[in-house]
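A quick write-up on the structure given underneath.
Yeah, one chain of the complex is gone here, protein chain that is, but the others are all in their spots.
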Amino acid sequence: MPSWATLLSQAFNGLALGSLLALVSSGLTIILGTLGVLNFAHGALFTVGAYAIFVAFQYTSSFFLAVAMGSVFMLVLGILLERVIVRLFYDRPHEDQILVTYGVGIVLVEVLRNVFGSHAQRVPVPSWGTGVTEMGFLMYPTYRLQLIGMVAAILLALYLILYRTSLGLVVRAGIENPGMVGILGIDVKRTFLVVFAVGCVAVGLAGMLYAPVVAVSPDMGATFMVQSFVVIVLGGLGSFPGAVVGGLIAGEIISITSAFNSAYSDVMLYGLMALVLVLRPQGLFGSEGRV
Amino acid sequence: MEFDRRRLVLGSIAGAAGSSLGLPALAQAPAKVGNFPEGVGADSVFVGLTIPLTGIFAADGQDEKLGYELAIAQINEGGDIAKAWGLKGKGVLGKQIRYRVADTEGKPNVAVQSATQFFQRDKAIMISGSVSSAEAIALAELANREKILYLVGVAGANEVTGKNCQRYSFRVQHNAFSGSKALAPVIAKSLGKNIKTAFLVPDYTYGHSVYESFARFSKEQGWTQVAKEMVPLGTSDYSSALLNIANSGADVFVNVAFGADAVASTKQAEQFGVLKRMKLAVPNLSGFQDKELGAEIMQGVYGTCEFWWSLADRNPLAKSFVESFVAKNKYHPRWAAHVGYTQAFLWALTVERAGSFNPIEVIKAYESSKANPYESTLGKIYFRAEDHQAVRPVAVLRGKAPAAMKGPEDFYDVIDLVAGEEVASPPDALGCKLGPV
Partner (left out) sequence: MTRNLPPALRAVLPETILVLVLVAAPLLLPPLGFSYDLLSRVLNWGLLGLGFDILFGLTGLLSFGQAAFYGVGGFVTAYLLVSGKVASVWLALAIGTAAAGLFGLFVGWLAVRRIGIYFTMITLAFAQMAYFIENSPLSDYTGGENGIAGVPQPKLGFGESALTISAGLPMYALLAVAFVIGFALARRIVMSPVGSILLAIRENTPRVAMLGHDVSAYKLAAFVIAALYAGLAGGMLGSFQSYMPPDAFSLETSGQLVVQTIVGGVGTLIGPLVGAAIWLWLRDNLQVIPGLGALWKLVLGIAFIGLVIWLRRGICGEIIHRMNKRREAAAVKAAQARTEAIELSEAGSAAGEPASEPAPVTVRDIVLPLAPPSRGSGDVALATSGLSRHYGGLKAVDDVSFEIRRGTIHAVIGPNGAGKSTLFKMLLDEVSPSAGEVRLFGERITGLGVTRTAQLGIAKSNQLNQLFPNLTVRQSLRVAALARSRGRMKLDLIRRSGSLPEVEAQVETVIDSLGLRERAETPAHILAYGEKRRLEIGMALATSPNVLLLDEPLAGMSPVERLATRDLIRSIAKSRTLVIVEHDLDAIFQLADRITVLYEGRLLADGSAEDVARNQAVQDAYLGGLHS
């Protein structure tokens, strides 16, 4: 049995880990909720985000400027993908959507591999984020602490877009009743474009902010994608608050399990996912039958 | 119905050969073994390379591929370098080497699929390459069944020439056992005997193998283990494991993770302040770990490596290898390239020693190399007849401080080159039982 201090620090770490998972998953869930598309290119888009900041940082040498440039790039990429490919699939079956986004994921990853090689690239921690912060019960990397704040700010911005704007109203109406939005004469296709692009930016931002922490390589996205599946199932498919809460729960599961035995953190995570699907399939914030 | 085509064919050929030549059956290798002799063309032979070019092992795979390609080009050309290795004329036994590279994506099943294609479609006479123990074990099994030579690429687990050793396979890379046995005393010499260690172990056979070996030899040095964190293969965020390690009060952080996992975990260990408080030891350094992490992090790291390019200063063959590699590929080779390069040259040498491409003759020549060691990039080395593991020196490295680097890729000092005999595992210690030819 690990000590209380260990459990406490792992619980805190779970919060940090969970906030990132929440950001990674939020893009996936709003696209799923609004467009009804389960985006299998999600992991690849995360990777693209990480590479975007890697490139942008070399030119700007300013972390925030690089994030801004990277976000613009993700926005453009999202618009392109929606216009050229995803748009063709709104009236096709789920499995076709899954397949084409799966293909897009392969292409994105392989383009990165052929441009940058398979090696891990280095994105440094910004100068204001280096070092370790002493927090009494634990020492924690300063950048990761700042990360919690940055993620919270981005999630708040997403929340405001989704809940405090007319676009958000349409998006949420679309989640509740996709048919109705069309009947009301709202340009659904336009909404879809915006939501897909916003989803891409969200996951791209996750990739950018995470880049200084992880190894930036073409295959980095795969684990994140599968984990974000778990997160959105826990929270409820298509639910934004669900993704946030689901992310935190997943983070805590991974972290607390690690206090006992790290090797079991994945088994526990999928076990919980299976359990939720069996007992409360709609997740914490979802409603079944919609997707 | 022909349910066993090969057995029938083999039987009839052997019968025909026996009756026409009247040779005693046991004195000579069978006329037909695997793809021999049909795989030996008039002026060339085919070699299949199974290497991950995509997927998580792709960086090392690409390096390994360049190593093989360089060696094959040099062997085919038959120039000074080939002569220095001891080869005669152009190619192997006068035959040019044709080759193809198949992308295994790092998955054993795909590796087996690619290798079988080489065997059946291309009539390959030899197959080589891998960047994981799982691939190597799967390919060695296949090679044994099909009676075709398989030369292990990058694969560090003890099992490859231990429990899962095969008659038709040879490994030039040292195993986890040797690496750990070489590393532990060197660290002990500079850090002392009363050391507490914390391990980060990826949860797969390679990780377990390295951990067990290093734990054993560090214990022999009188060290105590205070933490052991097992993490799933392919983890991207190590924060929870690192928290436990940071709180363990250890003096040495032994990071067993490999490839991209090693990069991510080491980077995060630095961010958690672990590297400030502990010395980092890496029993088996990943190929591009230095460049991917940077000298800031890598300085002072202890580890072993199959090959480091500055060994060129100590050996003419290593020198010609590194120089020709840099000239061709514009970067310094890592040890995956070296494994590919040496395996190709050692095979060519062995075939010429055997005087035949017949795998059985070649295996015999490999197995008798102790009496007649090869002159290689690492000095004299040989393959043991008991488990087909190369007995070869192991380089112990220490990361250089950024200021001490003489070039952009001058990341390590070679602080010791431990003789192979000193660190080799006892041949029966790892459970190897070779099958018949």
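First chain written, first letter: the chains are A and B, and each begins at residue 1.
Operating definition for what follows: contacts are C-beta pairs under 8 Å (C-beta built on N, C-alpha and C of every residue); 3 or more make two chains touch, one makes a residue touch a chain.
Nothing here was measured: the structure is a model prediction, and the numbers come from that model.
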| item | value |
| --- | --- |
| Residue touching the undisplayed chain, where the options are A:99, A:152 or A:169 | A:99 |
| Hidden-chain contact residue, picked from the options B:205, B:284 or B:324 | B:205 |
| Absent-chain contact - pick from A:15, A:55, A:75 or A:111 | A:111 |
| Identified contact with the non-displayed chain, of B:53, B:127, B:210 or B:396 | B:53 |
| Hidden partner interface residues of chain A, rising order | 32, 38, 85, 88, 92, 94-96, 98-100, 102-104, 106-107, 110-111, 113-114, 118, 226, 229-230, 233, 237, 263-264, 266-267, 270-271, 273-274, 277-278, 281-282, 288-289, 291 |
| Residues from chain B at the interface with the omitted partner, ascending | 2-7, 53-54, 58, 62, 100-103, 107-110, 112-114, 116-117, 119-121, 132-134, 137-138, 140-142, 145-146, 157, 159, 164, 203-206, 208, 232-233 |
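The rule we apply is simple: only the chains that are shown with their structure count from here on.
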| item | value |
| --- | --- |
| CA centroid of chain A to CA centroid of chain B, Å | 38 |
| Residues of chain A defined as touching chain B within the complex | 5-6, 9-10, 13-14, 16-17, 20, 110, 113, 117-122, 125, 131-132, 138-141, 143-144, 213-215, 217-220, 222-224, 254-255, 257-259, 261-263, 265-266 |
| Complex interface listing, chain B residues touching chain A | 54-56, 58-59, 61-62, 203, 229-232, 234-237, 239-241, 243-244, 246-247, 260-261, 263-264, 267-268, 271-273, 276, 288, 291-294 |
